[in-house]
Every structure is written in structure tokens, then in C-alpha cells.
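Since the structure comes first, as C-alpha cells, the remarks are kept for the end.
Some chains omitted; the rest stay in position.
Letters are used for the chains, namely A, B, C and D, taken in the order the chains are written, and counting of residues starts over at 1 for each.
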Amino acid sequence: MARTNRASKRRGKTVAARSALKVVKGSSPAGKPDRESAASRDDTEITALGLKRAPLNPAIEAYFAKCEEKLGFVPNVLTAYAFDMAKLEPFVAMYNDLMLAPSGLSKLEREMIAVAVSAQNRCYYCLVAHGAAVRQLSGDPVLGELMVMNYRAARLTKRHRAMLDFAVKLTAEPWLVEEPDRAALRKAGFSERDIWDIAAVAGFFNMSNRVASATDMRPNSVYHAQAR
Amino acid sequence: MARTNRASKRRGKTVAARSALKVVKGSSPAGKPDRESAASRDDTEITALGLKRAPLNPAIEAYFAKCEEKLGFVPNVLTAYAFDMAKLEPFVAMYNDLMLAPSGLSKLEREMIAVAVSAQNRCYYCLVAHGAAVRQLSGDPVLGELMVMNYRAARLTKRHRAMLDFAVKLTAEPWLVEEPDRAALRKAGFSERDIWDIAAVAGFFNMSNRVASATDMRPNSVYHAQAR
Amino acid sequence: MARTNRASKRRGKTVAARSALKVVKGSSPAGKPDRESAASRDDTEITALGLKRAPLNPAIEAYFAKCEEKLGFVPNVLTAYAFDMAKLEPFVAMYNDLMLAPSGLSKLEREMIAVAVSAQNRCYYCLVAHGAAVRQLSGDPVLGELMVMNYRAARLTKRHRAMLDFAVKLTAEPWLVEEPDRAALRKAGFSERDIWDIAAVAGFFNMSNRVASATDMRPNSVYHAQAR
Amino acid sequence: MARTNRASKRRGKTVAARSALKVVKGSSPAGKPDRESAASRDDTEITALGLKRAPLNPAIEAYFAKCEEKLGFVPNVLTAYAFDMAKLEPFVAMYNDLMLAPSGLSKLEREMIAVAVSAQNRCYYCLVAHGAAVRQLSGDPVLGELMVMNYRAARLTKRHRAMLDFAVKLTAEPWLVEEPDRAALRKAGFSERDIWDIAAVAGFFNMSNRVASATDMRPNSVYHAQAR
């Protein structure tokens, strides 16, 4: 089966700066975009599905350009969705709102949830990409590994432990989540809105993990060495 | 804890017909909107979180009006997200694209995936709302019950069985999904794009199931009696 | 493989009223027996096993007649067992004692256990038949759906929650049931005899669920629309 | 909590030989009834529930007498049920039909199913009582241990392996049992009626295991040393 969703196609895109869409900050490798890694062979086939990339609409073209400018690469999950702008746009909007918009949860906390959920689901793509984000945002490479390997082994604050316990239970056995689980979050200092955000981030990665696993999505190789 | 996300607040909204957003067809109770049920007491508190509804922006106001016009009610999941337009808009856009836009999967097939996934996750909200959709779109109340109870007991075509086996494995053990699973879908006649759609619908309900379970989201009571 | 266990054979039976066996009350569709549904095509093959119906003995003949009279149909599980009177008789006797005889548990409570256990085991036959009974006995169609979908989402009394928690744990992980589980029932007001009854009803449906799943037993189609 | 269901109370019962109920043969300790063991302290409290034994009706009195005569003891499960003749009678009738009546399955095969199912459910009572029966009926103490510990480690015929694979799958994941599982039994030589019997025996012990676990039922100590 041919794989045509090639990341190499994204080379040569114009860099339009006017995009209103926020760029996925926090994944930028400490100001040193590693364009060599991003163009390596492993990145040329992003999914197991032979979906042809659609023409980018102006908003997405600008957004991808901004990714290239700030990160040095377009995350492969975006390229994977780029066979259909009608799918890519709400995915980007939802992702950016959940992970980057103002929230009672810090960006690092949201990335910690992303990785703990992805570890429960053993999702290679998300563990690589968001493990890098935890290392970068925390400046603590070991924290990134702990989230990937077993968040229970980390020396977490009560707040963070409650947050991850909720997110992982919601991932593994959502039918068992009940009022006492929400009460534990409130006791740890989370607001009603924070509870929504924890649930929504955990939910989002339960979606993304499955799209990635279903399509054998491969992460940009640049992530592996980031912020070690 | 106070619950302020009251569906009753949505009463009295102007009905603007100009929305570009598609209405969730297929959930309409056979042309007989049951406004009484939609306003019943069970619907007044939609989630366990005390989130205040934000002012609707024009696009969402028009969309909700269209829901009222065509379905006779606004689905509670939309009201639940209405505390923040930045969250509601991409949710609606993603939902409508996945469930209503042109696809190699029929709308009924997409609803069958929704229910089989929600049954694996034992999500009350989604089983009620999308169980009703399966009954309605298929004209077969028993099919709706089979999807809720155990899709393996249904007399399915090979195509539908392969589709649901993939979606449910992806839900229960996403880390085990590999090339042979995709090959089984191709053998059952699904295209590369169809495989994406199966994965994306299954993924979406793995997200929604968890947001609903985390917040104890309650379905509009009107669904229960629809299309029995 | 031929299926000869046809429900249609039961037509034309004499209706003897002298049976000492109690009829499964509570499954009667509100005094309006739907004989058309009971005779529909879906009911003609009850199990995947080609077992020939044995001649009914007088007691069972009277009992089946009483079912027809009061319910409008003979429940398919009885027809399935009717290849051997030596199997059918104790099954009926045990069922009637457990579900209909005097007990500290109401008939509705016993049916709630039946459905919550069958949901854990995802048994199509029992969910359909006893889901209908919960709807009927409670007069609350939503309660029936909650028992089928996730009893934890129902607004239950402490008594009912304790009862179902015990029954479902006993179903899923019987080896973990210990004194604290019994103590929780006593604390919720259940007597020693009530605890036996909860265990016995849960046990019975763990048996029936498996006989039904092993034989692909199909419920009478009349159940689906009952008491919605 | 007082335990009044004392086996010691059964002493002094008249031994009426006219019972039509079959005695549970095969549990008899090789013609050497060990009345001492049967009366030991471990046997005085059979369940964790303080249920008072009811007066035996004549049929059960005769049956218990026959047990004493042939086995040297009344199996504790019968004494546990003896608080209510309406529960004990169908239990005995169902048990005797399933385990002792003519069938395409030998009595040993039925006991093998009983033990393999009880091992999956880790039911102490049934493993002790029916492990003894396997040892006795087979004359092979090691076979009894294999059924208790891991039937997959036994050197079984294809027939026995298929039989136990079906019974254990039906126990652990009944919702996954489908036509290919029945086809595997047919391929191993089992008739339609045999399949019913395998399912019914497996189902029965899924019931009994749970009643025993729920009530902390203790086996007669005489079983332990039988047929070693």
C-alpha cells in the first residue's frame, strides 16, 4: 500500500505570518529548530493509510508556516489530518483551545495529563510528542520519563497526583468515575472549570491516541532528542 | 454544589435560520418534536459541574435555533459545552464533519460505531442519545438495542461486523491495533479514507464518553421514547 | 444447522388453568398481550442449537397456557429449555421462587439485580427480557435503560446502590467478595436472608446469562416495545 | 453475628430410604464414610449468614438420609440451602439432573467442567467439593489438581480440551461466545444436546460459585483427604 501523506511535501511552503491560529508552543526545541531531523527518512511516511494531502487553505497554510517558523517543523499529526481541511481545522482549533488557551491548569499540567493518558493507552505517537513537551515545559527530563513510564512513581504534589489519578481512571475505566472522584479534585483545589479542563484534555488524548494507533501514525523524529 | 448549567435557560432564544452549521439530523423524533419532554425536570441540570452558560455568539445562537426548529430541542451535550464558545464551536464543527459530512460510511454506520464504542465505555449519555439515532436512522428499534447491549449478538453483514470489531478493539485495547486489523477492514471493502473515518468516529466517542462520564452529563429525556 | 426449537409450535396449546406453577407476572405488557409480536419471524428460532421440543408434561402444559393467558406469550427461555422436562421444571421452580416468591427484596429490586448482572455479562437475551420487566414494574422507562447501560449513573437510594454494587462485584470478581461486602449490605438495612436473596438472584442470572450466550438465545420481540 | 446454620443439627435425622431423589454419587469416599471428619469443628458453621434451618419436608429428609447413608455426610451446600425447602428442592433437582442424569457427557466430564469453572472464579467451596469428585471419578488425583490449578497444563484429549475451553471462556467472557465456539465443540464430536449440557453445567457452577462466595460457604472437611 502506497503512503502518500509525505511530510517531505511540506517543504517549500510560504511562511505567512498572519494566521490567527496559535502555534503549538512548548514543543519548540529551545530555540534551536533541528530541520535536519525533521526531514529525516522516518518522517516521510506518517500514517499507514494512503491518503493524499489536500491543498491547504489560506488559514492552514499560514498556520503551517508559523509552525515551521517557530518549531522548525509541522507536527506530523497535522500533516496526517491535512487530507481534508474540514477535519484539520476543528482539530487544530480544539487542540489549541485545550492545550494553549487560558485555563486554571498550566500548560505543563495539561501536557502531563496528555502523557499519562497516552501511557495508559500505550500510544507511541503521543508519548513521543508530548513526552518532549513535558521535558521542555518543565525543564525536567526525568519528569517526562516518569509520565511515560509510570506517573505513580513520580514525586508529585497532591494537586498533580489528584489530577493524574482522575485523568487515568477516566481513561481506563470511565464508567467508574463518579461524584467522589470529582470531590477529590475539588479537595485538591481544582475549580469546576478546572475539572472540565482535566476531563476535556484527558478526553482529547483518548481520541488522539486512538486515531494515532488506528493509523500507525509516526512522530517527527526531532522530538526524541528534545530537552533531554 | 449548585448546578447552573440549566437547559431551561435556553428557552426564549430567538430562532435565527441563517446558521451555516448543520443541524444534527437523524435525531429528530419523526417530525414530532416533543417540547414537553425536552423541558422536563430531568433536563434542568445537565452536568455535575456548576458552569455558567456564556452568552451565545451569533453562529451558535443560530445553530441552537436550528436545533430547536428541526429537533425540537438542543442536545444537552451542546448546552454543556456552552459555557465557552471557544470550546463549543470546534466541538460542533468536528461532530458535524464526522457524523454528517459526506463519507464512505453511511450516517447509520457512523451512529452504529458511536453506540458500540459507548457500550464498551458504558457511557449513559451517549448510549441514550446515539442509541436513539440508530433506531431512527435504521427504522429498526431492535438494532439500537443490540448496539447498546452487545453488538456481537446482532445479525450483521461482514462489513458491519468488521467495522465494529475494529472500533471496539480500538476502544478497549488501542495498543494492540496493527496492520492486520487495517487489512481486515480493507478486505471487508473499506477504503483508506473509510478506515480513517472509522477510527475518527471511534476516537471522537472515546473523547465524548469521557467528558460525559467525568461530568455526569444527562441526556435530554426526549431521546428515551424516540423511534421505539 | 437446522433449528427446530420453534416457538410457532407452541400455538394451539390448550389453556389449562389448574397449574400450581406461578406465572412470571410483571412481564405482562400492561394487560395488552401483543400476540402479533409474539408470533413474529424473529421468534421462530430461539437458539443456535437444533434441539427438538419434547412433549410437554401436564404441569408445564398448564404453565405455558397460563403464560399465554397472562402475558400473551411464552418467554423464549422456557421454550428453549422445553426439549427436556427434567431440565425445564427445576428451572421454572427456581426462577419463580427467586423472582416471585415473598422476599425482603421487592420484585422490582430483584429485576434490577437481574439487569445489572446481565449488563456486566452483556447478555442480550436477559437485558431485553428483564430490562422490560424493570420498566414495567417501576413504571420508569429510564430506570430500565440505566440498569442496562450503567447502573452507577442512576440516582439510586443507598439501599439500591449497595444492593447492585454487591451483585455486580459478585458477578465480575466473585473471589473478592468478603465480610466487608456483606457488612455493607447489613449497614444498608438488608437482613441475613436478604443477603442470601441478593446473592441467589445474582447467581441465577450469572447462570442464565451463560446459557443464553452459549446458545445464542433470542428474546421474544414483544419485549422491545413494552413499557417504553 | 450468630451462625445458626450448624451442620451438627443434622445429626439424629431419621434415615428414610424411600426418597426418589438421587444421591450425589461419586462424592462417596470409597466406601469409607468418615463420619468423624464430617462432624469436625470446621463444619459447624457453614455460611457467614445466620439463617436458621427450616424443618425438612419428607422428600428432603429422605434425601439427606440417603446422603448420610451413601456418602457418610450431607454436603454443606445442601445444609446451607436448608433454611427454605422452596429453594433447596429445585436446587437439588437441577443439580441432580445436570450432574447425574443421562447425558452425552460422562459424570467425570461434568465434574471436570465444574472444577475448571470454579477455578476461573476461584471458588473455595466448589474447588474442594468437586475437586474431590474429579479425583474419585477419574481415579487420578493429579487430574483433580490440574483442574483446580490450570486445566491448560493437563494432557487432555482434544474433546476434553475443547469442552473446557468453551466452559472457561463462557465463564470469563460470556459476551464473546459465538458461533465459532459452538462449531469448535461440534468439530470435537459434541452433539447439539451435548453443547447445551456443557453450557448448562458451566452456567450452574457460575451460579453456585457466586452463592458460595457471597456467603463464605465452607466445604465439609471430609473432602480434603478423599481419593488422594
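We take it that a residue touches a chain if its C-beta (ideal position, glycine included) is under 8 Å from a C-beta of that chain, and two chains touch if they have at least 3 such contacts.
Fair warning: this is a prediction, and the values are worked out from it, not measured in the lab.
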Identical protein chains in the complete assembly, only 4 of which are shown: 6
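By definition in this document, only the chains that are shown with their structure count from here on.
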Each chain counted as touching subunit C and subunit D at once: B
Most distant chain from subunit D, judged by the mean position of its C-alpha atoms: A
Numbering shared by both copies at the subunit C-subunit B contact, with half separating same from different: same
Intercentroid distance (Cα basis), subunit C paired with subunit A, Å: 48
Distance from the mean Cα position of subunit C to that of subunit B, given in whole angstrom: 31
Subunit A, residues touching no fewer than two other chains: 175, 178
Graph class of chain-chain contacts, one of line, ring, star, complete, other: other
Pairwise chain contacts under the document criterion: A-B, A-C, B-C, B-D, C-D
Of subunit C, residues touching subunit B in the complex: 42, 119, 122-124, 127-128, 141-142, 145-146, 148-150, 153, 216, 221, 224-225, 228
Subunit D - residues contacting subunit B, complex: 175-176, 178
Footprint of subunit C on subunit D - complex, ascending: 1, 48-51, 83, 86-87, 89-91, 93-94, 97-98, 101, 121-123, 166, 170-171, 174-175, 177-179, 181-182, 192-193, 195-196, 198-200, 202-204, 206-211, 213-216
